[in-house]
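One chain of protein is taken out of this complex; the other chains stay put.
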């Protein structure tokens, strides 16, 4: 029984990762081959020759004029997945084709649809427009996680862990102390978790990037659209500052922290992280600081979750966790994920 | 189906291993957290936060004033396992507690009871008083074994292997040649195996430590209390020497070799070894020699048993061994272990 919802859109890569080279990544247990054609379009097909399964990303497989040539027996496919050459005969079997994945490039990401392509609805892909907006400067990365994706969902939905796991980086005592409010939009399939700290210590992550001194007003507004897209709207301002009635907020600094949580297999995850800011635009020093600092924080999570994966894998069936108020968002996320799992007809475990 | 008896006492550590630091060791598949409070008492609780399972021994978890603070979300526990702090709320759930393991410090060991704590009977812990007696000088160590504990039980109950696996260290031809006598005390649950060699070559282990020259009288009297404690009463004396009728034995050298055989998992074992002697008390040179020599011998066993574990794991079900006279003690030990396994209601395999 898989724990990964199918018939869903997942972030497979950053657009910047895909060039005119063969690029392979396993998404939800499926090895997928990507390349960008000379006309700029991204192609996504199974990374496995239909003949004898050889990975089309594996040398001596190669890209020749927008076509991929299998390195084992020379089967050749176009960007549409259709086979155009087989060895030893001129007739090409009708079934010799790679079925392309539905694919959308949007908001700096390459999204693919995993499941029944007929159910792929582009309008259902959640948005993170700041990541590709000139009004923001963004730093980003991806860290491989040797843990099931649900452990990362738990982690991100409950930011009280910042105080302990990320103390000295983004955590301060107020994060763990301040209660949260949680809302679920069942129709839209979104979990909202908010924590507004009106008078809090400013952690180095924000002090150094904003230049703010002294205590701050710090708001964390989470918006998670299962399974893949997690957005943290972070607002940092002097104590007492609030947005104007018209929504403008000139005294505050806004950071949009976005995670795409993409299962690689049942027990490993691609942890895509982006940090977009509406201040110090184009300032390389600030960009470098935020990139290094956020990567350090992500790697603290990776280390902890890799350990947790080992714990969960080894424990006897039926182990009970204890949940408290801080887990309200995480439990809501689990419920939405369960609903997505229940909607699919059958689901086999993915190794 | 586990092969590890539950509702039994096991050696978890030497007392000297546990200080005012977090110390984690897996015993019978259960990760256990130990620390010594400032008042000197040793605490043993599950090494897993009740909230989201984070190991309490894993940084940034830490000990603060006899309390352990989870490094993930800050759950804090006292030495009695009771939770005293959770993040984001002042009410602490009643069920937020780590259930302490029954624990006894005795004879240089930290013993824990694995199973139903209500069945823990301290008086049933087997004794090895020489290990902490001023009348003896003891050297000790622990080697991790990547093999099921029953292979070490087999090994230690049949010392004829000393001649082959430990030749040049503690083995001589007489060990393999001399028949054994075996007795089982079914009520006490103890296996006794004796081999008395009246005229034997003196192996380097005893020649260098005792200073005896020429051939010796060498007695090996084994006393094994399944599952965990193995004692070898070794008597080395000039040929012809026997104890006096009153039990005194001034011409002989006595070495008490003690093994605590503690399963880590179904397929790995903590191999605790101690060598206590009633001669050359406090002589550092003799201590150093015996420690190095015995460790070498233990590592010879470890290497052989690690290989055997691979053989046993790979072999088809139903493989038959051939047992002969030398195996009488080992077969009796297996029978007592089987009886202990049969006494427990259910037993799940431990990974």
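For this structure, a couple of remarks:
Just so it is clear, A and B label the chains in written order, and each chain counts residues from 1 on its own.
Note that a contact is a pair of C-beta atoms (placed from the backbone, for glycine too) under 8 Å apart; a residue touches a chain by one contact, two chains touch by 3 or more.
Given the structure is predicted, the values throughout are model-derived calculations rather than measurements.
If you put the hidden chain back, the residue from A:12, A:86, A:125 or A:200 that touches it is A:86. Contact with the omitted chain, checked across B:180, B:200, B:290 or B:336, is made by B:180.
Shown as candidates are B:64, B:314 or B:342; the residue that touches the absent chain is B:314. Only one of B:167, B:189 or B:243 touches the chain withheld from this view, namely B:167.
Along chain A, the points of touch with the absent chain fall at residues 29, 31, 48, 50-55, 58, 60, 69-74, 86-89, 93, 95-96, 348, 350-351. Taking the complete complex into account, residues 154, 158, 160-161, 163-165, 167, 176-180, 304, 307-308, 311-316, 319, 321-327 of chain B touch the chain not shown.
Quick note on the criterion: only the chains that are shown with their structure count from here on.
Superposing the C-alpha atoms of chain A onto those of chain B requires a rotation of 120 degrees, given to the nearest 5. Once the centre of each chain is set as its mean CA position, chain A and chain B turn out to be 48 Å apart.
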